[in-house]
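All protein chains but one are shown in place.
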Amino acid sequence: MTSNTENIPMPKSNRALFLEQMKRTFRSNKLTGVGAAIFLLVVLAAIFAPLLSTHDHIDQNILNRLEGPSDQFLMGTDAYGRDIYSRLLHGARISLIIGGVAIISAMIIGTAIGIIAGYYGGRTDDVIMQFNDILLSFPTLILGLIVVAMLGPSMQNMIIAISLTSIPGFTRIARAPTIVIRERDFIEACRALGYRDWRIMVYHILPNVLSDVMVMASLWLATAIRTEASLSFIGLGVKPPEATWGGMIREGFENILDNPWLSIFPGLAILLVVFSLNLLGDGLRDAIDPKTRED
Amino acid sequence: MFIFICRRLIISIPTLLAVMSIIFILVRIVPGDPAQTILGDQASASALDAMRERLGLNRPLLEQYFDFMGSALTGDWGESMVTGKPILGEVVNVLPYTLELTFVAVIFGVLTGLPLGIWSALHRNQLIDYLVRLTTLIGLSFPAFVSAILLLIVFAINLGWFPVISSGGRDDVIGWFRDLALPALTLGTIMTAYIARVTRSSMLGVLREDYIRTARAKGVPNNIIIWHHALRNALIPVVTMIGLFLGVLVGNSVLTEIVFNRPGLGKLIVGALGQRDYTMLQGLMVCYAFIIIFINMLTDLTYGLIDPRVKYQ
Partner (left out) sequence: MPNSTQSRESDTDIILDVRKLRTSFRITGEWHAAVRDISFTLRRNETLALVGESGCGKSVTALSVLGLVPLQNGRVEAERIQLGEHNLQGLSEEEMREIRGNRISMIFQEPMTALNPVLPIGHQVAETLLYHRKMNKEEANKTALELLDKVKIPSTSSRFKEYPHQFSGGMRQRVMIAMAIACKPDIILADEPTTALDVTTQSQILALLNELKQDSGMSLIFITHNLGVVASIADRVAVMYAGKIVEITDVNSLFAQPTHPYTEALMLSIPRSDRDIKTLHSISGQVPPIGRMPDGCSFAARCGLEQPICRKLDPTLQPIDVGLTHEVACWVRGDYNLTTIEERANG
C-alpha cells in the first residue's frame, strides 16, 4: 500500500463553526434576519431619540391634552398633553437600557455560577441547582414584583430585579455544556498539567459555553423587556414624568374608554420589540438545537 | 406508586422551608421602618414604639423567625396591617377566582395548543407550520396586559359582547362565563402559544427517534405511529413544560386581574404593595411559595405517571 498524502482538512475551531452556522441560519430562515433588522431599527430609534423626537417628551401642554394623532402630534397626546410619539422614543431608551444591562449582568453572573456548579459537581452543584431551580420556578413577574417592591421603584432597582429573575436561566444553560466538557479528555490533560481550576474554566470551558448562552440571551432579553413593561404597568416602574412604555399604558388605561390610542401605541411598541427579539432568538436557537435542524 | 408520591412529598418539604426562610429574610431587609410607614411621618415616638411592639419587631430575630415559621405552617398568617383582617381568610376568599382563571386558561391552552403543535410538526416546513410558528411567536410576545387591553378594547368596549368591569356575581352561569371569558382568553392564548411550540419541537424530536423507524419497519399504520408511538413520548417534556408555564400563568394573572378588575391573588398583591401592607405581602409570598411548590410536585407526579422509566427509580 502506498502511503498517501491526501489532504485531510483541519477541523474548524468552534468559533468558526459557530459563525458559519449563524450565517447559514440567516440565509435560510429569512424571518430571523427580519427580526434582527427590526430590533436594530428600534435600537437606532432609541439611540437617536432626541434627534427623532418632535417634541420634548416631558413637556406638558394642557391645552392639547388627549388629542388624537395629527400632523403636529404624530401619535396624539396623553392626559397631560405630552406628545406620545416622543415619549415612545424615550421609553425605548429606558426599556432597552434596563433590559440590556439586566441581561448582560445576568449573563455574566449566571454563566459564572453555572460553570462553577457544572465544573465542581457534587455537593456544590446540588446546592446551587436547588436554589437555582426554586428561583427558576418562581414566576418571573412575581419575583420581579417582590424585589422591586422591597427595594423601591427606580431604574437601578428595576435592573436588579430583572437581572435576578434572569440569572437562573443562564445558570442552567451554562451548566449543561460544562458538565459535558468536563468529562472530556483534554480537561483531564489540563489538570494533569497542573492548570488551576479557574484557568480551565475561563479558557477552556467558557468559550464552548458562550454560543449557547448568547443564543438564549436574545430570547431572555425579550422576556426582560416584557417584564419591565409589566412591572411599569403595575406601577413599579421608573417614576414619572419619565416615559416608560408600561407606565404610558398604565396612564392610558384610565382613559381607555374614550382614548384607547394612549394604550395602543405603547402596547404595539412593546409587541414590536419583543416580537423581533423572539424572531431573532428563535431562529438562532433553531440553528443550534439538533432536534429542529434541517438535516 | 404510593411510595413515589411520599418520596416526592418529603423532598418538597425542605424546599418549602428554605423558601419560607428566604421570604422571612427578604421582608426584613426592606429599608425603612414599617411602623413609620403605617403610622405616617407625624406619629409620635411612643406610638411608633407601640406599633413596633404590636408587629413584634422588637423581639430577637431568632424568636421572630420561629414564630413566623411556626404560625405560617399552622395556618396563622397574621393580619393585614391595613384592614386588620386575617390574611389567610383574605387569601381564601380570592383564591377560587385565581384558581378558576388559571384552570380554564390551562385547559384552553392544552385543547388548542396540543393539536396545533402536532399539526405543525406533521407538516414541517409547509405553510401550516410557518403560520403556526409565526402566530405562536406573536402570541408569546404579547405581554399579558397588552393583549388584555386589546381584548378589552375590541370585545368589551367596541363590540360590547363582554362586560368592561366584571360584575363578580357568580350566581348565574352566563354571567360567570361572561366575566371569565376575556381574562381566560388572555391567559389561555399565552398557554396555547407555549404549548403549541413545545409540542411541535418535542414531536419533531420524537419522530426522528430510532423506535419510530422500527415501527415503520414493522409496517405499523401511519396514524398509529403518530398517535400511539410518537405522541406518548412527545408528551413527556410537554407535561413538564406545562408545569413551568403554570408559573408564568400565575404571574400573568396579576396583570389580567388588574386590567379586567377581577378579584384574585394578583389584585391582593398590588393592593398590598400600594398600601405598604407588609404583613399581607409576607403572607402572599408564603402563599405563592406554597403554590409554586405544589405545582412542581404535581408536575413531577404527572411525569412519573406518563414515563415508565421514572417509576422505577
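A and B are the chain letters, set down in written order, and residue numbers restart from 1 in every chain.
FYI, a residue touches a chain if its C-beta (ideal position, glycine included) is under 8 Å from a C-beta of that chain, and two chains touch if they have at least 3 such contacts.
Given the structure is predicted, the values throughout are model-derived calculations rather than measurements.
**Q** Return the single residue from B:60, B:75, B:160 or B:221 that touches the missing chain.
**A** For the chain that is not drawn, the touching residue is B:221.
**Q** From the listed residues B:15, B:233 or B:256, report the one that touches the chain absent from this view.
**A** B:233
**Q** Pick out the residues on chain B that sit against the missing chain.
**A** Output for chain B: 209-211, 213-222, 224, 228-229, 232-233, 236, 306-309, 312.
Here is the rule we use: only the chains that are shown with their structure count from here on.
**Q** What is the distance in Å between the mean C-alpha positions of chain A and chain B?
**A** 22
**Q** Can you check the complex and tell me which residues of chain B touch chain A?
**A** Residue list for chain B touching chain A: 15, 18-19, 26-27, 29-31, 134, 137-138, 140-146, 149-150, 152-153, 157, 164, 201, 204-205, 208, 244, 247-252, 254-255, 258-259, 269-270, 273-274, 281, 285, 288, 292, 295-296.
**Q** For chain A, which residues count as touching chain B in their complex?
**A** These residues of chain A touch chain B: 31, 130-131, 134, 137-142, 145-146, 149-152, 222, 226, 229-230, 233-236, 246, 249, 253, 256-257, 260, 263-264, 267, 270-271, 274-275, 278-279, 282, 289, 291-292.
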